[in-house]
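A short write-up of the structure that comes next.
Removed from the display is one protein chain of the complex; every other protein chain stays in position.
So, subunit A:
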């Protein structure tokens, strides 16, 4: 029993404490209010509105928007109507996303490991790898287009190939080659991820690496036993972020081709949704339904990744950290 409870001091203290906590909470909410309001007005409300729209056929007649309730027809159209391009669009998007994530994570990790070593010119190389990521994707895509287009139009890469007696490559017009082009561009702009990995690699305990070295372990052992367990959480975070940005690919398709050419292979899901929303007529409800299905697919993929999050937890020697609830 608390001896102070009899003196009447404790209740006053509790009251004061509660008052302070309330003030603190109010201050906290006030600070968070802009973000909360922003989320509600600019994210949640449009999301709910688009869910509402997805059950309607939206047309404009005599200058005013007319919404006819059609229930699940938009969703039925997406999955059952042969004219729907959703399946092809989501397939090319997901193929791009999965391959791109694997390539980007692997490439960035390798480069970060190399740039983490001590050698002359390391900082310059770090800057070189980071620099392309600050250039807007639109500009990057235009530069790559100029490099890879037909030699007769001035494409430098194909011109060089021709000078070497090699047949030019249809980087921008072949359905498979266009994906290779997109992957190259993606790797070109992944300097941000490299920087994050380099920063994480600074956390790798040097004494453990030395210990492995003393035990006769090689670079692979060092990576597997020390480096990888340390950087796992960041790896997981980058995996999720890269997956999301890959699914949202848009600029490259719009700059490189029209209508998802060649053969609709760059008609990515965001391109299609934009097309249905703002270019085609009377398809805004359908575009909303498509956006919701993409949202659900992204949620499922993220969920699966989170399911495997356990394998990405940091299992360093400091043991598990307990989450403390205040």
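In this section, contacts are C-beta pairs under 8 Å (C-beta built on N, C-alpha and C of every residue); 3 or more make two chains touch, one makes a residue touch a chain; residues count from 1.
The definition used in the following text is that contacts and distances are computed from a predicted model.
Look at the chain that isn't drawn here: its UniProt entry, checked against "Membrane protein", "Spore germination protein KC", "ABC transporter substrate-binding protein" or "Glycolate oxidase", names it "ABC transporter substrate-binding protein".
The residue touching the chain not shown here, chosen from A:40, A:72, A:127 or A:299, is A:40.
Checked against the full complex, the one of A:120, A:134, A:214 or A:281 touching the unshown chain is A:281. When the omitted chain is restored, the residue from A:54, A:140 or A:257 that touches it is A:257.
Contacts to the hidden chain, counted on subunit A, fall at residues 21-22, 25-26, 28-29, 33, 36-37, 40-41, 44-45, 49, 59-65, 83, 85, 142, 145-146, 149-154, 162-163, 165, 167-168, 170, 172-173, 254-264, 278-282.
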